[in-house]
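Just one protein chain is left out here, and the rest sit where they should.
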Amino acid sequence: MDSTLLVIQILNGLQLGVLLFLLAAGLTLVFGIMDFINLAHGSFYMVGAFFCATLTLWFDSFLLGLLLALPLTLAVGVVVELLVVRHLYQEDHLQQILATFGLILVADTLVHIIWGPEGLTFALPEVLNGQVTVLPGIRFPIYRILIISVGLLIAAGLYWVVARTRIGMLIRAGASNRRMVGALGVDIRYLFTLVFGAGAVMAGLAGLMIAPITEASIGMGNEILIVAFVVIVIGGIGSIKGAFLGALLVGLIDTLGRSFLDGMLKLVLSNQAAETSAPAISAMLIYILMAAILYFRPQGLFPPKGR
Amino acid sequence: MRQLVQKPPGRYWLVFAAVLVLLLAPAAIAYLDQPFYLDVLMRLMILAIAASSLNLILGYSGMISLGHSVYIGIGAYAVGIPAYYDQYNGLLQLALALGGAGLFALVTGLICLRTRGAYFIMITLAFAQMMYFTFVSIEEYGGDDGLVIYARSDFAGLYDLENNVRLYYLVLGCLLLTLLLVHRIVNSHFGMVIRGAKSNDRRMQAVGFPTFRYRLTCYVISGMICGLAGWLMGNFTGFISPEMMDWTRSGELIAMVILGGPGSLFGPAIGAAVFILMETVLAEVTIYWHLYLGLLLILVAKFGRGGLGGLFQRNRGTP
Partner (left out) sequence: MNAPLLEVSTLSRNFGGIAAASEVSLELARGEVHAIIGPNGAGKTTLVSLLAGELRADSGAIRFRGETITNMPVHARAQRGLARTFQITSIFPEFSALENVAMAIQAHAGHSFRFWRPVTQNAILQQGALNALEQVGLAGIPERNAGEMSHGEHRLLEMAMALATQPALLLLDEPAAGLGPEETTAMVAILRGLRQDKGILLVEHDMDVVFAIADRITVMVSGRTIATGSPEEIREDENVRKAYLGDGVDEGA
């Protein structure tokens, strides 16, 4: 196996992992605390990307676009929480699925109306376009390093908030025992709005960071959302630690599987058989991983206690 | 001795009228020379079969599967892949559709059914998405772009599906068969067990039912019925692609079931009708019709418990 390629693919896997974490963190918190299944979480990923794309093109500055897109995404998240989501906490999962599926249709159509059917692309500023040497002889795009660093920083920050602050204490209490938070005399509605909004911003950040590499397009969040679901199921729904480890695991396995599986299969299969089966098997890898983990731990790796 | 009163399955005359309309529709459509509406009705009925199969697990057994459209895909590929190798034998394709769907349901069900609640929802979703990406990655069968099926299933020339009206009556027959089957199943000994497990699984085990195997069986039956819908869909559209099993398709099936009323016999069919009607009418008016559909779903989730199927059936949930 080519070790240069291996290092690069590990970095690519990390990048996918942190993006997945940014999506999964909001999902898992919202589910853990509010018992709410949000199929429309990927819409924030899309909305963040579109805001950033438009603003970047407008001001001709990625930094400005990014800094303005985040509060806008937060605003969208809060509005959605106040208008729709808040009224569904008491409903059962089936109604939540129906409503948030409806939300996806609304979000995708609104983006279609505002931005048109085509995706938006925009270029990175020059400084971010280069490559750096990460190890002797191995160069990797600066921007992707930046994505990984931002993701890790946010993971660390989130961990600090959840483990060390009063809000984090409430979040942890909420995840293991919902009624207790109400009993602590906290106005639980603010906490819910806050957590939902924070989840929306993290999803939006993931979307806008990936947009310069791919593009901002309608429905871009719907596919990666499913992978984020896989992540939180593996990690244990409601657990930030589980979401982080699950995201890195899924990101790495998916990326490495796609690039190295056919090489490994060639050791045991004929060249042609390996080349035809490798793409299909690598597409299935993370789901097989999920199935295997759930077979032994139906509640994921880090199930929240006391439920 | 006192007997349990057999509960009325619904308003017979409405059902009778609906069947009559569907039986006569091809003649009327031919008379009006609007073949487009034959296609609309066929699509509606195929989706009604799929939604009814989902209702069997979602409405009657409380298993919220968010990956049910995968069985439509499996059924459709059971037409498309043999056709790709010039194999049009209808019985073979049908057997592949039912067998493939049943096998997938069995294998994934063994894992899914160990979990509960949100985990179950997300895992069914993930397994369906796995099949989606698998077919996307198989270049041989068209990958993303799918495959065109050049001829419909062949039954040794006995029943020619190339004739659209014949296909229509086959679809109608399958729909009626599905409804009859679901009706008999939910009222049978088996139906009692799956409904009981939905109501109180712990209690079911305490009185001595190994509920897992009953729920798994139900899951497999549901998958196979949906595989039948997929087989019809493949024949109907003459085209297959992974998009048929995309998870948003599963979301639409759930929407149909809830629109119609989960746990009612005719609810899913009604939901499918509403869905297709909206699609047909609204899409004429605006390309943004998904916006209105989305808003409707949000409102139904909040206010429309029980859906529209309650109109057609008393005693919802206990048929």
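Note that the chains take the letters A and B in the order they are written out, and that residue 1 is the start of every chain.
Here is the rule we use: contacts are C-beta pairs under 8 Å (C-beta built on N, C-alpha and C of every residue); 3 or more make two chains touch, one makes a residue touch a chain.
What you are looking at is a predicted structure, and each value in this text was computed from that prediction instead of being measured.
In the full assembly, the chain not pictured is in contact with B, by the touch criterion defined above. Touch with the chain omitted from the figure is made, among B:Y141, B:F190 or B:F239, by B:F190. Only one residue in the set B:S53, B:Q93 or B:T211 touches the chain that does not appear here, and it is B:T211. In the full complex, subunit B touches the omitted chain through residues 1-6, 184-185, 187-193, 195-196, 199-200, 202-211, 214, 217, 317-318.
Rule of thumb we're sticking to: only the chains that are shown with their structure count from here on.
If each chain is reduced to the centroid of its CA atoms, subunit A and subunit B end up 31 Å from each other. Interface residues of subunit A facing subunit B in the complex, by the touch rule stated above, are 31, 37, 39, 84, 87-88, 91, 93-99, 101-106, 108-110, 112-113, 222-223, 226, 229-230, 232-233, 237, 276, 279-280, 282-284, 287, 290-291, 294-295, 298-300. Contact residues of subunit B toward subunit A in the complex are 58, 64, 66, 108, 111, 114-119, 121-123, 125-127, 129-130, 133-134, 136-140, 247-248, 251, 254-255, 258, 262, 288, 290-291, 293-298, 300-302, 305.
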